[in-house]
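Attaching a single structure in structure tokens format; questions to follow.
Just one protein chain is left out here, and the rest sit where they should.
Chains here go by letter, A, B and C, matching the order in which they are written, and residues are numbered from 1 within each.
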Amino acid sequence: MEKLIYEFDGGAPVKATQGPAIVGVVGSGNLEVLVEPENLGGRCVVEILTAARGFGDIWKAVLEDFFARHKLADLRISINDVGATPAVVSLRLDQAVESFLGGAS
Amino acid sequence: MRDWNIQARSRQARLARASSLAKGKEIGAADVAALLEAVLEPGDRVCLEGNNQKQADFLARALADLDPEKIHDLHMVQSVLALPEHIDVFERGVASKLDFSFSGPQAGRLAKLVGAHRIKIGAIHTYLELFGRYFVDLTPRVALVCAQAADRAGNLYTGPNTEDTPVIVEATAFKSGIVIAQVNEIVETLPRVDIPGGWVDFIVQSPKPHFIEPLFTRDPAQISEIQVLMAMMAIKGIYAEYGVDRLNHGIGFDTAAIELILPTYAQSLGLKGKICRHWALNPHPALIPAIEAGFVESVHSFGSELGMEAYIRARPDIFFTGADGSMRSNRAMCQAAGHYACDLFIGSTLQIDLAGNSSTATLGRIAGFGGAPNMGADARGRRHASPAWLKAGREARAGRNLIPRGQKLVVQMVETFREHMQPAFVERLDAWELAETANMDLPPVMIYGEDVSHILTEEGIANLLLCRTDEEREQAIRGVAGYTPVGLGRDKAMVENLRDRGIIRRPEDLGIDKRDATRDLLAARSVKDLVRASGGLYDPPKRFRNW
Amino acid sequence: MNSYYEASARERLRLLLDPGTFHEFLPPSERVASPHLLQLDTPAAFDDGIIVGKGLLDGRAVLAAAQEGGFMGGAVGEVHGAKLVGLLERARDERPAAVLLLVESGGVRLHEANAGLIGVSEIMRAVLALRSAGVPVIVLDGGQFGCFGGMGIVARLCDAIVMSEEGRLGLSGPEVIETTCGVEEFDSRDRALVWRTVGGKHRYLLGEADALVADDAAAFRQAAIDLLDTKPDLSLEALTAEHERLGGRLERFGACRDALDIWSALGIAAPEKLPLLEADAFRAAVAGKRA
Partner (left out) sequence: MDAKTLLAKLFPAGSDVAFDGLFFHGTGESASGKVAIIGSVDAAPIGVELAFRMAADVLEIVREHPARPILLLVDTQGQRLSRRDELLGINGYMAHLAKCLQLARNRGHKIIGLVYSEAVSGGFLASSLLSDHCYALPESQVRVMNLPAMSRITKIPLERLEELSQSSPVFAPGVANYLKMGAIQALWEGDLAQRLAEALDAPTESDSRRQWGEQRDGRRLARAVSERVRHAEP
């Protein structure tokens, strides 16, 4: 396994409707994404535990695009991953933030 | 004075050697080895019917068990190496040379024996090429074929899985060859005659019904939301755009997803009656909902599919069926149909390079081609027009001083990463390395980049028809290659430019909201749903059931 | 219609309980994951594959637990088991209308096999203690991974079981039996055989499942509501009656080799047709014929 931590800033504060949100399942080719509000001085911290080693660059690129899509601040995003493809990761991230912001869970 | 009748006299001599074994055309199962020894001679060209689905498994076993002291150096000319016995004949020294098309299940063993110089490969073909050579320079001396039933006159009923049998028998029987058929049963009256008895020399009832593999069943339960998204893009960004009305689908979950959202998504776009009416396709169970919804008008098939028999029988307006009601498939005919009469082929692959060449070759496996290249290639001999073909041709020729002609739509549909994070886009195909290690003349390319019109990934569609330079083409491919190294290596400004010109189209450019891409769009989400959609007529193989 | 089979454990709870009423104990943000998995370099889930909490069902207070088959096949590890035991003990304190167990489990998680086995044993004891205290436990079984191993025993300790035909209930999974005893004993790839041996319809016919519903979360919900007033009965009389039923089953069906023989012996005219029937038609076809 590999642990990866990334930080992003430049987002805007968001309002959660109901506290932390979780989507996805820790199963093969899938991942769970937990989004929690936390005072991080405007930054977002993403912590990833992944079964697939050596894909740090790809995670970084996926997350950069994610934070380009969503202007977010003061969020802790925690991920448990079992080799999900970037497409699945992007999808779960979008679902998680949508759920966090009060969309369908 | 030259002897013009050597082949026919050889045939007579072989039949004479076998005469004591046969009662009429019938051979007892126990006498098959003796029969093969009688009619075969070392060095003979032999076609052992190995299809995509049905297999002459009893005859294959018998052939592999022959004494290599007596029968050796056979030259096997067969479309598919599917069974272990297809390789055993080489391993045991009965055969030594091979011309074939596809060896999926046996690709690893084949590569080993080639490496050990136990098999000499003539060439790896597409189906139509190999069938063509049966009539030119690879005509079988002896054909070992497979049918559902025979009557005592040797007429064969192949049942729905006719597949390669007609082309093999025709080539063999009309060039003084010998045709031996294994059948599941010998009956007084056949439901219909698929192969005339006059073309068949011997029939043997196999102890067990021949093996047949349900290769074209995809369980809708395994289709992911990413695949649904890609299917939406295919329908809205390609099928609707070009008015694709005659087509072939490769087998896979991606294409099953397209089939399963025709009655939902395509219907909602008002496309019924405008796209996907005529198919060259095996009877995919996943097509049932679209057929029931009235999307489909005709389906001609290479082979059949286990469990679809009763459904096909009940939908004769759609499928090609005999007077007896059961399906008649024909691989050679359907390949020709797919090549010349379809406007679009869409299928998946393992690797695509920067020029759009795609390959399913991996190191240590000689898998061959099968039929995809016949479908997935522009038909340069095509002359009749259709709106989709003309539009593709116009796009490819716009701004160039060329005489008008059409072009086939050849779509490669892949997720940017396969399982275990294997990238689908690569700088260099593994096929190069395989070609070097296996001493091939050419790297085994499934679909040449010059034939590919579109590449579709979860990131978007790249329309290669519109690219005018190699550089544009490369950036268009990189622009849909996602987070693979190839994708990350894109020139972002150029990719945005290609997007502005409509060469690259993202889901949002097509007006597709990714959030709509859920499994709820699938007209059937399980095999049981397919049974329901068929009104109980589809009877899936046991391994696909969960009830 | 929402497929219960396809839904995740969280979605199942959301669909099963009154909207917006579910409150989770030890939610993922508490990060009570399995340290044992991490030690073996295996990804762990923030909820260890089980969601426990409280909510309302048809306006009545219930406690509920849902196992996530997508994570390690819903297998029971130390944390997973302890969360369920804690919930069952809480039910003894709180006395809700019922405890709902949305099972989906292959049994004991091998990565922490001893902790898992003991955990299952503690779940068994806690279920029995809770039922002895008069709180009913209702099992819902319709997930992709079925309910096997120790959880298969747990399910049968409870007051009632709701299954869909997709649901499976047993002890040893078909793959385990095939691996150990050979394909002749149990061909796990013959899924029709698997389902008629351990699937919902057979369990319903044997009287082990109390309700057989379509694969629809709303149908599971309604069946659970209908069972809310079940009264636990672990009396000598009740167990004696159960004993006679089980003994009768051995006598009547002990020599049967296949579920079709059993269904036939139950007086069902065309047993081979049963697997194809939808839930409603199936219940109608077997009405009055169940063991």
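As a convention for this text, a contact is a pair of C-beta atoms (placed from the backbone, for glycine too) under 8 Å apart; a residue touches a chain by one contact, two chains touch by 3 or more.
Values in this document were obtained by computation on a predicted structure and should not be read as measured data.
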item	value
Omitted chain - touching chains that are shown	C
Touch with the omitted chain, as defined above, among C:A155, C:A192, C:A211 or C:L274	C:A155
Listed residues C:G81, C:P136, C:G167 or C:G200, member touching the removed chain	C:G81
Chain not shown: contacting residue from C:L13, C:L101 or C:L169	C:L169
Absent chain, residues of chain C that touch it	23, 25-26, 32, 35-36, 39-42, 52, 78-79, 81-83, 85-87, 89-90, 93, 108, 110-122, 124-126, 128-129, 132, 149-150, 152-157, 169-172, 174, 176-177, 180-181, 185-186, 197-198, 202-203, 206, 208, 234-236, 239-240, 242-243, 246-247, 249-250, 253-254, 256-259, 262
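As a convention for this text, only the chains that are shown with their structure count from here on.
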item	value
Centre-of-Cα separation between chain B and chain A, whole angstrom	41
Separation of mean Cα positions, chain C and chain A [Å, integer]	33
Touching two or more other chains - residue numbers and ranges from chain C	none
Where chain A touches two or more other chains, by residue	none
Chain C to chain B touching residues, read off their complex	3, 5-6, 165-166, 189-193, 195, 199, 201, 275-276, 278
Chain A residues within the chain B interface of the complex	29, 52, 55, 57-58, 61-62, 83, 85-88, 91, 94, 98
Chain C contact footprint on chain A (complex, rising order)	1, 19-20, 22, 25-27, 30, 32, 34, 36, 49-51, 78, 80-82, 105
